[in-house]
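Every protein chain except one is present and positioned as in the full complex.
Which chain is which? They are A, B, C and D, in the order written, and residues in each are numbered from 1.
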Amino acid sequence: MKTNSKAVMTGTHILIGNEACIEGAFYAGCRFLAAYPIEPAIETIERYLKRSADVGATFIQMEDEISALAAVIGASWTGKKSLTVTSGPGFSNMMEHLGLGVMLETPCVIIDVQRAGPALGIPNRVGQADMMQARWGSHGDYEVITLAPSSPQEMFDFTIKAFNFSEKYRTPVIVISDEYVAHKKEKVIIPLADGIKITPRRYFKGQKDKYLPFKRDKDFVPRMVDIGEGFKFHVTGLTHDDKGYPIMLEECQEYNVHPILWKIRNHVDEIIEFQETGTEDAEIVIVYYGATSEVALKAIKQARDLGIKVGGLKLDVVWPFPDKKIAELAEKVKAFVVPEINYGQIVSEVERCSYGNANVVFLSHGEKGIDNADDLVSAIKLALKEEKIKKGIIEYQNQAGRA
Amino acid sequence: MGTLKKAEKDIHPMDDLLRMDRIPHIWCPGCGIGTAVTAFAAGLAKAEIDLKKTCIVSGIGCTGRVAGYVKLDSFHTTHGRGIAFATGIQVANPDLKVIVFSGDGDLISIGGNHFIHAARRNVNMLVICINNFIYAMTGGQVAPTTPLATYATTSPFGCVEPPFNIPYLADSSGAVYVARWTALHVRRLTNSIAEALKKPGFSVIEVISPCAMYYSRINRLGDGLDMMKFYHDNTEIRHGEDTKNLDIGFQTKITVGKFVDRERPTYMDSYNKWLSGTKKD
Amino acid sequence: MAEIRFAGYGGQGIIRSGIIVGKGASIYDNKFSTMNQAFGPEARGGACSSQVLLSDTKVLYPYVTVSDVLVAMSQEGYDMFEPELNDKGILLIDEDLVKTKPTRGKIRSFSIPSTRLAEELGNRVFANVVMLGFFTAVSKLVSKEGMEKAVADSVPERFIEHNLKAFQKGFDYYK
Amino acid sequence: MNPIITAFTNGIKKSGLELSKVVVVSDIPFEPEVIKEIGVDFFHVTRGRAIAFGTGLKLGNPDLKIVAFIGDLMTLGGNHLVHSGRRNMEMLVICVNNFVYKEIAGTLAPSVSPGFSAFSTFERPFNAPHLANSCGAIYTARWTAMHTNELANSIANALDKRGFSVIEVLAPGPNFYKDINQVNYELLDFYYKNSVTKNNVDTRNVEITSEEKIVTGEFTDKEKSPFIDTYNAQLGKILGDKFIPLGGQSGRD
Partner (left out) sequence: MKANPRDVNSGTYYMDGDVAAGYGALAAGCRFIGGYPITPSTEAAETFARIAPKAGAVFIQMEDELGSIASIMGASWSGVKTMTITSGPGYSLMMEAIGLGAMIEAPFVILNIQRGGPSTGVPTKTGQADMMQARWGSHGDYEVIAIAPDSPQELFDYTIKAFNLAEKYRCPVMIMSDECVGHMSEKVVIPPAEEIEIEPRRFYNGPKEKYLPFKPDKDLVPKMVKAGDGYNLYITGLIHDERGYPIKNQIEKGKSQKLPTRRLVDKIRLNADKIIELAEEGMDDAEVVVVSYGISYRVAIRGIEIARGKGIKVGHLRLITVWPFPDKKINELASKVKAFVVPEINYGQVVFEVERCSHGQANVVLVPHGGAGVHDPDDIAEAIEYAAKEKKKIRKVIEWKTRLEKFVFEGGYKLNK
């Protein structure tokens, strides 16, 4: 797929994460953004608008986040790659339509720039507490793909990946960033327009009257068409058959919903991406993502300097979770250390996948400033000291301790 | 299903516009939604617009199922979000004409915010709102259109909230075309739909419709036929009437007609104007 | 333990029948019972069914798997639920509304013109209560007193007498 | 201090209400020091939900006097506004409208942009008094933030009334994520100078356009039974002695 040259700003730029993410979206072919402004995601909208006239992309500021995602799903069916951007409270409001996107199997991308929560939290402060929400926030059964970038460059790259995944699996994809990454200003390299492969939409090419909007290919992904092409198709959020007609039976529920999960669960190995640092000989592995990546790398270096064999596993794709990788590492290492800017989310997944083979040490990071590796090194030492495998997560507490 | 005899199928004039493979529909005997759908299909035919470029969006509820029976690109979405969904479609591809066909509870209650905002923006779409004064799909709860002192299952001692005057709300939020008919006024409704389909901007047509299963039963108003008779005896056509005089009480006179027909730049007009402005600098 | 299925179409009082049987058994006969019903648009006008489980101990699994009694008041209901009826079960039908297939196994089948009898009493809405009287007499799963109390408790006060009369009529029809 | 809050304080004083019974619900943050000084209870809730939250407060304790400050026009909370107007829920809504004039293709027009610098939206703002009026508000008014005295009187008048009242305050600057204290005084002055007061005009004619001066004033002032009265009357009629009215001392814990 060729992209409009004006949309791709090939070259090296200094951008903040939010801007890089919009460049990624344009690169991937995104031409529609519906959003409601919210801190700390505002710069995405600003960047989009600044460039939209050149790119030929449409923006609409909706009345709330509920309608923003509804509009994005609608727009996606017109054939435009669509995007919405938000932060915690807005993300919560989108939960119902995340389910609709899953049920209508509509490709679209949601950027969630996490802030400190719950409720209004602290709008300008970093947080990582929407991780589980991304997976479990809407009612009913579904699977999502969630990517967690850790730098402006990754904001650019992962947004493109997100669009590719969304088209490939016909599903909403979430890029879960955070205030720290979104506002970090760094070098971003944008390759030539054909430098990164863009997954085209999987269009139906057969006869018009033969089109079934939910007839699945072998990989359980159905084909799409655009509105206005004369296919006269019907889609519904109710449990439906291949035609998109509702059938209120448990057989149809099984027929409809189980493959929606399979299309992700059966392709886990193709979707999951992570980066390993020195895990070959590691006794302790830090599992990290997004904003905590920098400090984790710093801690690995500090600990190695002290002679402790520490490795790192950075989760690029957080959902689906790399169960197998963690289980594999658990058998080799003594303990995992998981720094998160929340009170324990991904760490419980690490606990689940370690099957009692390794200790899991949790560090609620961020209370001391997220660029300070001291606590993390102390947590590594704590993990090293622990001889027996403990039942449950071991929480490292800094001097501040519990309230 | 799909067992409709060929002879019947051949004579049905709406064959091209309705999904015959989904008949029989779910609506109860005496319900006015079917009539409105027929009028809509006739209106579509009459307007002579490009049906390929026309799509229909519904929310949830009895009327929410309409999208499933109309043979256009059709979307059955979440509760109250039909207009928001349609806004996305329209803005992403301005060549399309979008019709939002839904009920009073869906469009005015939970979707009230999208209703007033889409009207304010003047997004190019036609909203057909079936008003049966009650939530029928969930079994007869009080709606924002239920007249004062009327019974419903969640107002077992009579409704205590004054109802919305939908045309007035649409008018004051900025709709360019506002009309109201009942399920009895099929021909006028058809004409109105045909007219509104050609009108650029946010058009609203309210269709007063009987709910024989809940509204009539709870309030002892007889069956669908009795309601039709009531409409026959108690409606008055007053085109151009000031929308603020269009309140509906319990079994009071209903004023119908076309009330608003004005020109305002649509959302896409303003958008393009703005876009051309920004391009200069 | 007995599993009972009522089947008919919306407006016949199929669900109310289930409630009355359940109530009669659990409140007035001091047994345990669980009643379930079909919900949704299909309950209005279209096919409609309810199921009651009676037991001397707490009902655990709340659904009919193999019914011991099937009360069919429409052809569609009969066709849909006849296959789940126990080989030794009891089949009750409204003879004017249901045409049966040849019976299988040791199914005992009984028929009553319940709608016609109700019309004779002045209103066809009593058809389900006539059927309930017949059901009580045939199945003996719930005591007559219990059922009468449950009927009286489930209808508006001004119709109690009519309903009890209809119940008696159905009860007496079984000789 | 912010002129709106000054006017609000004066308005409450003029109305003679007992301060402890006034509860402010808002989706715009207020500095705690300011609220403490006024001496009312204050709730800062999620965006757009101030009116709904206030509805609960009022029905939970009908003796309270609810004032809802809604910011950022009424984008998220528009639905609660129109429905509370319809119910005639007894509360005063102060709608802080931070619209700005933007240049669109060479002409100056009012827009709903909540003041973001990089992009100018082009959408027409609501005629808020008219919308409120049309969905049933018993009192509507519009002032700029510089009309301190008029605004204070207006607030006092609205607080005296029983029913849903809406006062639109034109105040460039604050929106839901900025503090209400951040006001652009230059623009404020511009609004003030470009406004003309016309009391009791038809709300249809008070739309903010680029051609005409901004119309300020008290537009609607009518009497209608507030929600709790309608509720008590209707249920009392049907249930008689069995009904325990809302707000009666007998029924509430």
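By definition in this document, a contact is a pair of C-beta atoms (placed from the backbone, for glycine too) under 8 Å apart; a residue touches a chain by one contact, two chains touch by 3 or more.
The model shown is predicted, which means the values in this text are computed figures rather than measured ones.
Interchain touches from the omitted chain, evaluated on the whole complex, reach A, B, C, D. For the chain left out of this panel, the touching residue among D:Gly54, D:Gly71 or D:Pro125 is D:Gly54.
Checked against the full complex, the one of A:Gly127, A:Pro213, A:Gly311 or A:Pro339 touching the unshown chain is A:Gly127.
If you put the hidden chain back, the residue from B:Thr154, B:Asn234 or B:Ser276 that touches it is B:Thr154. One chain is missing from the display, and on chain C it is touched by residues 18-19, 22-23, 26-27, 32-37, 39-40, 59-63, 150.
Residue positions on chain B in contact with the hidden chain: 1-2, 60, 76, 78-80, 105, 109-110, 112, 135, 137-139, 141-142, 144, 153-157, in rising order. The chain not shown here touches chain D at positions 19-21, 23, 25, 29, 32, 35-36, 39-46, 48-49, 52-61, 63-64, 79-80, 83, 231, 235, 239, 242-244, 246, 248, 250-253.
Please note the rule applied: only the chains that are shown with their structure count from here on.
Averaged C-alpha coordinates put the centre of chain A at 39 Å from the centre of chain B. For chain C, the set of residues touching two or more other chains is empty. Listed for chain A are residues 63-64, each touching two or more other chains. Contact residues on chain B toward chain A in their complex (touch as defined above): 19, 22, 52-53, 55, 57, 67-68, 71-78, 81, 83-89, 91-93, 95-96, 113-114, 117, 271, 275, 278-279. On the chain D side of its complex with chain B, the touching residues are 75-79, 82-83, 86-88, 103-106, 120, 122-127, 130-131, 133-136, 204, 227, 230-231, 234-235, 237-239.
If you check the complex, the residues on chain D that touch chain A are 44, 46-48, 75-76, 78, 114, 116-119, 121, 123, 177.
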